[in-house]
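Here the complex is missing one protein chain, while the rest keep their positions.
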Amino acid sequence: MTEFLQNCFAGLALGSTYALVALGFVVIFKSTGVINFAQGGLLMLGAYLGYTFSNNLAVAFAVAVVLCCASAALVGAMFERIVLRRMVGQPPFAVIMITIGLLFILEPAVTAIWGFDHKQVSNPWNIRTVEAGGIVFGVRDLWTIGLTAAVVAAFFVFFRYSSLGLAMRVTAFDPEAALAQGISARRVYATSWAIAAALAALAGILMAAGPGGLTPSIGGIALAAFPAMILGGMDSPAGAVLGGLLIGLAEALTRGYQDQLFPWAGDNVSVIVPYVLMIVILLIRPYGLLGTKEVRRV
Amino acid sequence: MERVNSLLSVRDLTLRFGGVTALDSVSFDVDRGELFAVIGPNGAGKTSIFNCLNGVYRPQQGSITLDGRSLLGRPPAAVAAMGVARTFQNLGLFGHLTLVENLMLGRHHLMRTGFFAGMFWWGRAKREEITHRAAVEEIIELLELEPYRKMPAGMLPYGVAKRAELGRALAMEPRLLLLDEPVAGMNLEETEDTARYLLEVRRELGLAMILVEHDMSLVMDLADRVLALDFGVAIATGKPSEIQDDPQVVEAYLGGAR
Amino acid sequence: MGAYRNVTRGYADELRLFGSPASRVGLGILVVGFLVLPTVVQDDFWLSVLIYVGITAIGAIGLNLLTGYCGQISLGHAFFIGAGAYVAARIGGEIGLPLVVWLLAAAAIGAVLGGLIGPFALRLRGHYLAIVTLGLVFIGEHLWRNLTGLTGGNSGTPVTAGAAIGPVDFGALNLFGESYSRNQGWFWLVWALVALVALLAKNLVRTRPGRALQAVRDRDQAAEVIGVRAGRYKIGAFMLSSAIAATAGALFGSYQQFVSPDEWNLLLSIQYIAIVIVGGLGTIFGAVLGAIFVGALPALIDRYSDAIPGVQASVGGEGFISVFTLNQALFGLLIVLFLVFEPRGLAGIWLRIKAYFKAWPFSY
Amino acid sequence: GGAGDEEQSGGGQAGRPATTAGFDGSTIRLGVLSPLSGPIAVIGQPLTEGNQVWFDHINSRGGIAGRYKVELVQEDTQYQPDLTVQQYNKIKGDVVALTQVLGTAPTLAILPLLKSDRMIAAPASLDAIWVREENLLPVGAPYQIQAINSMHHYLTEGGGNRNSRICTMVQDDVYGEAGQEGVEFAAREMGFQVVNSQKFKVGTENYAGQIGALAGARCDMVFLTATPTDAGKIWGTAAQAQFTPRWYAQSPSFVGALTKSAVAPYMQRYVTVAAEGTEWGDRSVPGMRDMLARVQRFAPQQQPDYYFVFGYNQARAMTAVLEKAVENGDLSRDGVLKASQEIGTLSFDGVGGDYTYGPAATRNPPRSTTLFSVDPSKPFGLSTLKYGVTSDAARKFQFQKADS
Partner (left out) sequence: MLSVSNLEVVYDDVVLVLRGLSLEVPSGSVVALLGANGAGKTTLLRAVTGLLVPHRGKITKGTVRLDGEDITGADPAEVVRKGIAQVMEGRRIFAEITVDENLRAGAFTRGSRTEVRESYARVLDLFPVLAQRRKSIAGYLSGGEQQMLAIGRALMARPRLLLLDEPSLGLAPKLVEQVRDIIATINHQGTSVLLVEQNAVMALSIAHSGYVLETGKVVKDGRAAELLADSDIREFYLGAGPGERRSFAEVKSYRRKKRWSA
């Protein structure tokens, strides 16, 4: 039982990270209708910025976290300023490709500045743990879960009380008609990119503060968060959180029990469990758990 | 009451969306060669009738038969193959394809070329392209669409696009033609043109047509019979002149403007 | 203006692919270039770059049929490429059947695997479908690592599939008393296949099935209503595109002579997406242009990196950025600039140039 | 000695080989195909630096045979097979041989080309399949040997016995499989059971599941095959879970930077690293003393790193081949290939194990492994625990040709 709970905890911690990344995907999808392939690059950038603040500038870790989120947000907003505003009303395909282009720029830029070697981010958590009821809780994991919960709560409050959520959706759906309502597509894009980048940076610094330290491959987690986003429904923030947690749990539990449960499926089957789960759920619910159905009428 | 010359027969058609009853036990017949009009206020269920005929919507109740064969439960493509063609209220052209290609698509169900034959081009695929292209050119001529042949449909002026849609429907060589507001957004001149095309088509091909239209003068001038709907209920059927004076129709639909 | 330009003697005339004198001249130049290039550029580096580019172009044509023409985004292309490579390894290498057989077998198996997506293609739309196909890459990678008999597992497998058609062996070409290197032979083989696949694809998109694909892309419900079975064409597009992908994969494996499971990753899929978008969605020519751009540009930068200031050509050498890093960043930058300037891709630029010359003396 | 032909192109002379591809009569050019950027660059760069320092040293003495300077032609492969093929094609006409090709898949991808071009290459990985390939010039004891000797050490001096609960944790690729193969071979030879094996994908974010499973299996010892990023996370997770078996880790799992992380104390207590040669800075070993002097001279900024050592050793082996080829008066590809079969046993002066070359079929790689414990005060963070372990089982291990 403790082992099971321990695995669940691991799943929640991992799922929280997924949720943050998936939330970033959703924010951008909601406002532009495209998948942002650069999310992993933003995450990587955020993590390295956090490293610089925490290690090179030696500010307190909490300050470093805030600074890295803020500066990542700035980068996101700048991207809108330089590139995206020119793409209003252009086909989504082109915009998707631009996010891929951005990824191709971000990755080498980060490695050109910080290099490829292993970095350790100074942070107060490291591998510290607390124990309760026979279960060991990693301090960083607890913080990850806590911060994710806080961010998600703030996120929902913000969307509840601002008209931005609606503005995002209508901009994604028909930027021109949104403009005609006085909704500035540019501002919507800038805001959503800033939010997504900040979320990515937070996920990045939280990961980098773990035992594994920081290497350029950190952005790879964005791939693992795809199923989380899809499973929840691409345009649903709540879905992203739910999807993230589900995927995290599924992954951790299969890792723990794959030997007992499906020894026939190959040694490392937990790697594909998120995708299998996603595919099964999509067959039942084609728009994810909480996504909105596309409207088609003739 | 069975009609002798009936092509389409709709009985007790009922369609609901959640709480909304779009169609409530609607029945009517369309004869061969008849121009049958459906009128009614916005949201009365006119387009929904078309969607049921086409197989886009599945009605909860009722029956639809074309020449004695049921249309219900067939997928839209199968209905098309049985000879039901249609134009759309909000334009249903394929925006990136040229006008000619759009019209050729109308002939899709009359052609056979599959993936393999298409890839290899020579032989049947080529012959088929040429014969059907000739048929399409006749329609282009009939509807005076010559100058727009190679233009992507998405860039056509509105009136032309509507005409092109009519052309695509005709290209399908249908037995029954469904027209959903063919002259909406047209000026008088274009409306006259469209009326002329419809009459010509009718004269030459003898098609049965169902016309949904809010332009009452067009309906009154062209239709043989009219069905008036309100909130999914058939409130009157009859000759245009009868319908025009029906108090229920005036109240629900025409208002002072008749 | 220009009505006389449209005078044709019949529809057959109008339907010709290379109808205008200009296009015939263009075709002639391409054919001559194709024949002569390997004898002029004997450099194995450039030939191998161009061979990879050609193979990629074939795969990209497949993806463009699916994504550009039928509107279904697929991130699973890498999976089918990989599958094709393994077919070549087993059928062409191990069993030793000839080129034509293993190419066709790869295509057939690719088509069957593509058909597996059918149920999803029918139920899912847009990005949801795209991410499911992404799942295919990961599930595929797991399979490739574990189906050791087929794939050699993690250690990969040699691919010894021969490249001979009858007596003509492209791996060691002997023609008219001249002997040509493996890379020369492969250049001819691959680019002839590019031309063949492009021609087949072009024929497809201008006939009934191709129009149906595009109708499904533009408006699938309207397409159904006029008699196009949208579901069938979606599945057909998946099958066709994966058949072509598998063919490209088989060529890839056979040319490289060795493949391992790490190669069929998401990056490869993304590269294909980049190619079709940069090249221009919905144009066959664009897929080829895109492949050349994406494949040859890095090679060009790599080759001439010494001339670029600030680039580090060797370990411990001068400079702050390595060739590849620069390469990747430049590549990203070019993609962004391109699409900001011309969202319709390279093919769009080409169209603009053509339009400019057609309209030339008159603006407006 | 050789025949006294005229010095002409086409025919060489003992000690005065004719010009050929990659050799213009005064400079010998050697290829390096390595990921010089990207995630694997952390390995490719020090390896290449190691090659370079050795050849700088040789050049400072006049070059090969005291006469011919060596120059490296470096190309970035990104660790991708297809790029490696392209880069190989780019440089093959310009080099005599390849002194480094990094990565199992990239090496396998150019192997057919090497064979048809009759070129030799020194692969920079410890795969066992290289041993029997004529066109390859491996150095060092393969991973299997490291694993077998680790098990030997654990059973004899590491506090374990045949009934200990021995487990493995390996990454899902060829490298991982090599470690697993070694442990399983040892299990048969030494008569113990592997009670639990975990595999993981490179770049996994969370190892709680695997660590949980290992802990659940009550492992006393875990043999780890990983790269540093993953190893750091794995040990971090284990430390958090308070799971404390004896860890034996294959050499590439470790990197000096790990000793600066919070996991260091845990590693100090529980981790043993299996590698070859001696610790960085150990002046009691002559080869290491020389190497340090050369690093000081040619690359003073070089951080301690055992990939550097590996590259250094590769260059040494290649030098022996070239010396032989020059002696034979033939630097052509065939000449170099022939020379590589004639060099016999080569000593690396204790920086690596002695390797018996000769024809591929009779090659005998080193069978010894040095075990290190983690010690942050050392230059590379490792201090020698036991130098040069050579178990009987390791001697018995047979090397097969890569089947094709």
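For the reader, a short list of remarks on this structure follows.
In order of appearance the chains are A, B, C and D, and numbering begins at 1 in each one.
What we mean here is this: a residue touches a chain if its C-beta (ideal position, glycine included) is under 8 Å from a C-beta of that chain, and two chains touch if they have at least 3 such contacts.
Note that the structure is a prediction, hence the values are computed from the model and not measured.
Within the complete assembly, B:T47 is the residue of B:T47, B:T87, B:T113 or B:T237 that touches the hidden chain. Remark: the residues of chain A touching the chain excluded from display are 88-89, 163, 166-167, 169-170, 173-185, 187, 292, 294-297. Think of the hidden chain as still there; on chain B it touches residues 17, 20, 40-44, 46-47, 89-90, 157-160, 181, 184-193, 195-196, 199-200, 214, 216-218, 221-222, 252-258.
Note that in this section only the chains that are shown with their structure count from here on.
In this assembly, the C-alpha centroid of chain B lies 42 Å from the C-alpha centroid of chain C. Inter-chain spacing, taken between the CA centroids of chain C and chain D, is 38 Å. Within chain C, the positions touching two or more other chains are listed as 145, 221-222, 225, 324-325. The set of chain A residues touching two or more other chains comprises 108, 111, 267-268, 271, 298. Remark: the chains found to touch one another pair up as A-B, A-C, A-D, B-C, C-D. On chain B, the positions that touch chain C within their shared complex are 54, 56, 75-77, 79-81, 85-86, 88, 92-97, 101, 104-106, 108-109, 111-115, 117-121, 125-126, 128-130, 133-134, 137, 168-169, 172.
Of all the residues in chain C, the ones that touch chain D in their complex are 44-45, 47-49, 52, 145, 153-156, 158, 160, 182-183, 252, 256-260, 262-263, 299, 302-303, 313-316, 322-325. Of all residues in chain A, only 29, 35, 37, 83, 86-87, 90-91, 93-94, 96-98, 100-109, 111-112, 223, 226-227, 229-230, 234, 266-269, 271-272, 275-276, 278-279, 282-283, 286-288, 291, 294, 296, 298 touch chain C in the complex they form.
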